[in-house]
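First, the structure itself, so that you have it in front of you.
Every protein chain except one is present and positioned as in the full complex.
Let's look at chain A:
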Amino acid sequence: MTDLLTPRAIGQSLVRRDGVDKVRGTATYAFETDVEHPAYCHPVQATIALGRVTAMDTAAAEALDGVLAVLTPFNAERLASTEDAEYAVLQSTEVAFRGQLIGLVVAETSELAREVADGITVTYAEQPHDSELRTDHPGLYAPEQVNAGHPTDTAEGDVDAAMAAAEVTVDHTYETQMLHNNPIEPHATTALWEDGSLTLWDSTQGVHPDRAAVCEVFGLDEERVRVVCPYVGGGFGSKGNPHANVMLVTMAARALPGRPVKLALTRQQMFFLTGYRTPTIQRMQLGADRRGRLSAIAIDVVEQTSKIKEFAEQTGVPARMMYASPNRRTTHRLAPLDVPIPSWMRAPGECPGMFGPEVAMDELAEALGMDPVQLRIANEPDVDPDTGKPWSSRHLVECLREGAQRFGWDSRGPGRRREGDWLVGHGMASSVYPTMRQATSTASIRFSGGRYVAEIGAADLGTGAWTVLPQIAADALGVDVADVDVAIGDTRYPTASVAGGSSGTNTWGSAIVQAAREFRGKYGTDPQDGDEASGDVDQAAMDDAHAAYAFGAQFAEARVNADTGEIRVPRLIGVFAAGRIINPRTARSQLIGGMTMGLSMALHEDSVFDTRIGQVANHDLADYHITVNADVGEIEAHWLDEHDPYVNVMGAKGIGEIGITGTAAAVVNAVHHATGVRVRSLPVTLDKVLAGLD
């Protein structure tokens, strides 16, 4: 247990410090770095899904005026490490998925680079590929562990016996779709190799992890590599790890020493190269007595990975801890396919993993004739069912009650209410996200010109780090927040962990507080110009005795047109218990942003995978629909005044991801309440609803 910081700056709705530059467009993103006389890159992608490049005719391209380099598997430098197959670009002629990088053109202008790249003739030896996810896929296997280090399978008690004995059961299969992160800023880099040193202005969620990966792949000393990223135009996990494009642009820079090179993936290329959320197939079983007390919870997940690099989404993990039940089972099986490499997308695990279970709970409530809110309250566990540890704080029930009250849940009625041409229904679901802290991060605090400067290589992808970290530093130092500057987004600052797992503020904030304490301990309250001290996150109190999660409840109103099946969600209300909120203004934006992305998952987004050719058919923003302004009605995010003394000295849990968890289930449950049609496969589209309407 820690004594929490006394909040002075913490809790204030301060305006974003980077806001003026962002509304003018003068905040500089990676591709926009002002460098002298840059050259432009355009990649060549494989147009088969499996096989081998046998030849690339580049002679005509290389002869053109203004072409500076053409890189292919036949002439590219050999990398120091090819252990990570995603990063081993141009190291062999093998093609493992359609769209894989097989070449790069560097030219004086972007127009020329693109023309030349598109004109290179490639000859292949093609093989039949396998890109279809099926529950009876012969290659299904259990990975050693799933993402974030969780065990692949867990079991307690006897689910089969409990299901056989249960008075009421639910046993259905739910599917979540393939989803692409699609930050609006494409994955982009400006790179310069000069005098044996590399500078990458890269769009990344972590400059230090980015640098570590590049150094490993190219065999470079970290002292010779600098990564700079003051602003990130969104990432949602897809910029958490570097992808192959970063290795390719580094290769281009090394091929042209002294010349800055720029590479921005096109929107279409991003659908092949920058990760995505695997589609999941979830068999859910729930068993309960007539009063709604669960006796069995089981989730058996089948999802895909690429054959060349494993990613195992931890979809079954939230079912391990949400509700109490003596008999529980969770499993994950992966189908290894000839497909692009899946990766992190906002709330990996919890986002798809709060779909099947939360719809199944709604189906159980319906079977019991019980209020879905009351069903969840009836199964509230005293301790974490997965680990047996007490909760650091768990206010799910309070979120459910406050959400129900704010939404007007009590007026819900039996369903199938009609207003003119529209069928109106209400649905809800719970939300959850673990509170995580990364192991490594250091901050320094320096006194300079009468002001305090906190330095740490953190990232602000719109999350508010530029604004929130000064608030933490100010309270830790006991000074006015206006007297504190921060410097982030550069490997010249102390090492920071990735902005991922909703752990940024927790991790970097803890390091900053440590640095402030070191500073005050060394120099007192009257420091001299130039005084400096640093602190590490691993010096901060760490509590292992409790299970730490943020919780929430989301309530949705759905309106379904009785004739056309058109689905609208005019109202979405979320109430969260996520510890102390550092900055209500930026926090609200993150929560409504997550909820809106959840709405987008529920109704709009769908990477339609064409298994005949092994690619996403709708690989652009005209055909891959994300929620737009007119799709959104009222979206409200509220939070409880929660004080958690176990998570960290700020008392703060993460808020970047919880907003997307449970949203799709709440929408599906509302659509069912409106229409009587239960859609178990995302997204909910009018064809799926119409098929079940009278």
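Observations
Throughout what follows, a residue touches a chain if its C-beta (ideal position, glycine included) is under 8 Å from a C-beta of that chain, and two chains touch if they have at least 3 such contacts; residues count from 1.
Note that in this section contacts and distances are computed from a predicted model.
Going by its UniProt record, the hidden chain of the complex is named "2Fe-2S iron-sulfur cluster binding domain-containing protein" among "2Fe-2S iron-sulfur cluster binding domain-containing protein", "Phosphoribosylformylglycinamidine synthase subunit PurS", "ABC transporter permease" or "Potassium-transporting ATPase KdpC subunit". Only one of the listed residues, A:Gly462, A:Pro494, A:Pro527 or A:Gly579, touches the absent chain: A:Gly462. Touching the chain that is not shown, out of A:Thr6, A:Thr26, A:Ser411 or A:Gln528: A:Thr26 (per the contact rule at the top). The hidden chain makes contact, of the residues A:Asn182, A:Gln471, A:Asn506 or A:Asn669, with A:Asn182. Residue in contact with the omitted chain (choice from A:Gly233, A:Gly614 or A:Pro683): A:Gly233.
Remark: the residues of chain A touching the chain excluded from display are 15-16, 18-29, 31-32, 34, 40, 109-112, 115, 182-186, 231-234, 236, 264, 266-267, 461-464, 585-586, 588-590, 592-597, 600, 620-622, 626-632, 634-635.
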